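Excerpt of the complex: some chains, original placement.
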Amino acid sequence: MDRAAILLSLRLAAWTTLLLLMLGLPLSWWLATSRWRWKFLVEAVVSLPLVLPPTVLGFYLLLALGPRGPLGGAFESLFGSTLPFSFGGLLVASVLYSLPFSVQPFTAALAGVDRRLLEASWCLGVSRFQTFLRVVLPLSATGILSGMVLTFAHTLGEFGVVLMVGGNLEGRTRTASISIYDAVQALDYASAGRTALVLLVFSFLVLALTYGLQRRVWASWPTRS
Amino acid sequence: RVGLRENGTVASSTPSAGAEQQRTLTIAAASDLKFALDEVLVRFRAKHPGADIQVTYGSSGNFLAQIGNGAPFDVFLSADVAYPRELAAQGLVAGEVFLYAVGRIVVWVPRDSPLSVEQRGMEALREPAARRIAIANPQHAPYGRAAEAALKSQGVYDTVKEKLVLGENIAQTAQFVQSGAADAGIIALALALAPAMREQGHAWVVPLDAYPRMEQGGAILKRAKDEALAREFRDHLLGPEGTAVLDRYGFSLPKE
Amino acid sequence: MADTLVVDLEKRFHGGPTVRATLELPATPGRVAVLFGPSGAGKTTVLRCLAGLDQPEHGRVLFHGEPWCDTSARIFLPPQRRRVGLLFQDYALFPHLTAEQNVQYGLGALPADERRERSRSLFALLHLEGLEGRRPRELSGGQQQRVALARALAIRPRLLLLDEPLSALDAPSREHLRGELRRLLRELGVPTVVVTHDRLEALALGDDLVAMEGGRVCQVGPVADVFNHPAELAVARMTGIETVLPGTVLKREAGLATVEVGPHHLVALEPAHEGSAVFVCLRAEDVTLGLPEAAPTSARNRLPCKVVSLAHEGALVRVGLDAGFPLVARVTRFSTEELGLAEGRALTATFKAPAVRLVPRP
């Protein structure tokens, strides 16, 4: 069992989920409310990262983020270091790859909020941003939670992109999924099984806790009209 | 239970009804053989124009697991002779496990690299310009184990240990360097000779005595549908035509 | 300009009607304007344009001289900056908040104890005590409506817009709350526009009345004026005038007009408008019934007639009559008994000249 790797995975998954919450919600809100006629093209593009095999996506990312790539070069001249083979690089890759897992459920959830409630809030003098926080978010909690769970779980399990961009550095970019994969490749099934079990049990606990605690008080299945 | 598998026709989804007449051969081969084996097969296919010969490249570890679970492969060419031996121990191999090549490694840098590997060999990896050095994962990749051993025997391991990034396999290791994300890499000679790499960088061939012999072995599997064709393929690979190609692609021959 | 609400707008619905509203209302503290009209007249649309939720295609809204919307000057003040208190026709309560949280929702800027105090007093005023912790779906229809009303009142708006505020309540509560509301509006000094379908409510609550029909404003004026002098047929109908007959003005003299209706000649006050084609409008309660042999009164119009139908309406009885044309009278239950009203009974219907309203007939 690889403790450092498990901790790293959790850290990566938590950060990815957080970042995608911050980036994905505005994007989803735009997708849910905009009446721009070409919006559907953006919706299609958001899902495209999924279509490529992760390692291949990772390879293209590596080219883009590496010192010779367009982004990597700019990043290096700004910060003096490159993204690949660092936690930052993993994070960028995970966020990009998991984008659809957040944005799709978020958009569906946000689009389901009754517009009249927003109007009611505006009339009460509450700003659009505050309305988003106090009305839209609570009312789309189920869908947002589902997006976060997908993102979190998927980042834990993702390994193609992460391996490609991260370089499998022990304690820094070797996530639990890479560690398990390595063990399986090395025919060390016992060790793989142990790490996998810990990861599964832990994830199960996190997910069960999330769903269990999720305050169903405003859930959509009330006793009465 | 092993017997069950032999009459279990996993390939029941084989399309054509005239399949009985058609001779088939499915080879599972280690990824590093890609370029060499493709060329070997050009000649072999010419000899058997009617036969349907397919090859799947991949990780030898995966093949081991898949063959153990009934994958429809006839011949297994592993990157590590230990894997076919493991299959033999499970009683899945027809005849003997054979050695077909010995893998070799090189230190590879892109053409514009400031590192002077061609002159200084592994010593060049100590230079500060070598910020990241890619090797295959020694935990499961034979080339990774060889690279690690070579680094140790050349006395640079402790210096470069912190700079190592690990590829899942030798191809990914090469990509790390190719993309510029790593500054140097230790990869298979076979890969360094591949058209896509040859023009792009310099390589320094690590002496064979710097790391344990990487014996690549193979086996004909008991479940082979056309064992005769499989044997013919083995003989072709081990024969003069096959060995010549392997040699050209940077594989030393086992008997040397 | 100062204390008025000026509306002049046109809102088109794709695949639906166009709502046009031109009106100017006094909007002094505590003054209540009633928006009155049949279903689909455009009342909700006007309120939404006032609140800034719908944007008219053309036109403008000026409140106390401040432009809230002016399409020609490309001015559009967002709802947040208008500070109107809007009670939605279907409440639009926040389902995830309790009744109390709903009421306090717009009070973010106030200190906590003032928030609590405001919602407490509104809960008391609207008889909602004990329901503070319930969520909207755990409330009955009328309770939801009162919570929504409390929410609109809580923010002490500059202008209050109420879309059928008491429609889901029973009569005693409604009467009671109407009084309370009226007092509170005076106290807070908020000008109010209220949509109602209830004539009594319009009379009891309203200072001014805006009559709408078919996406158009028909008449604007003090409530009593509009009720007593409907400018057109539609207004006459909505203010509850049961008898409407086509007639022809035969002559005008000494401030009186003689109108021919069916077999009879009626006397009315001379109308302001020209033309002889008119509708003769008669409110049922202005018609007095008597026995045929009863002594003549000062009333100028006196028609023999027969009872056709009787319908009890609480304290009153609605009597359908045939006087050569259909006529409706509304009398007390006392009179019904006194006159021994029954279908077929022959009677005399009398009504004064000022009770006959003449509306131009196009």
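In order of appearance the chains are A, B and C, and numbering begins at 1 in each one.
By definition in this document, a contact is a pair of C-beta atoms (placed from the backbone, for glycine too) under 8 Å apart; a residue touches a chain by one contact, two chains touch by 3 or more.
None of the values given here were measured: they were computed from a predicted structure.
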{"item": "Labelled copy-number formula for the complete complex in this structure file", "value": "A x2, B x1, C x2"}
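One rule holds in what follows: only the chains that are shown with their structure count from here on.
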{"item": "Per-chain CA centroid nearest to the all-protein CA mean", "value": "A"}
{"item": "Gap in Å, rounded to a whole number, between the CA centres of subunit B and subunit A", "value": "36"}
{"item": "Centre distance in Å when subunit A and subunit C are each reduced to the mean of their C-alpha atoms", "value": "56"}
{"item": "Interface hub residues of subunit B, defined as touching at least two other chains", "value": "none"}
{"item": "Set of subunit A residues in contact with two or more other chains", "value": "none"}
{"item": "Complex interface listing, subunit A residues touching subunit B", "value": "55, 59, 62-63, 65-69, 82, 84-85, 163-164, 167-169, 181-187"}
{"item": "Subunit C residues within the subunit A interface of the complex", "value": "51-53, 78-80, 82-86, 88, 90, 92-96, 105-106, 108, 135, 137-138, 151, 155"}
{"item": "Parts of subunit A lying in touch with subunit C, wherever the complex brings them together", "value": "114, 116-117, 119-128, 130, 134-135, 138-139, 217-218, 222-225"}
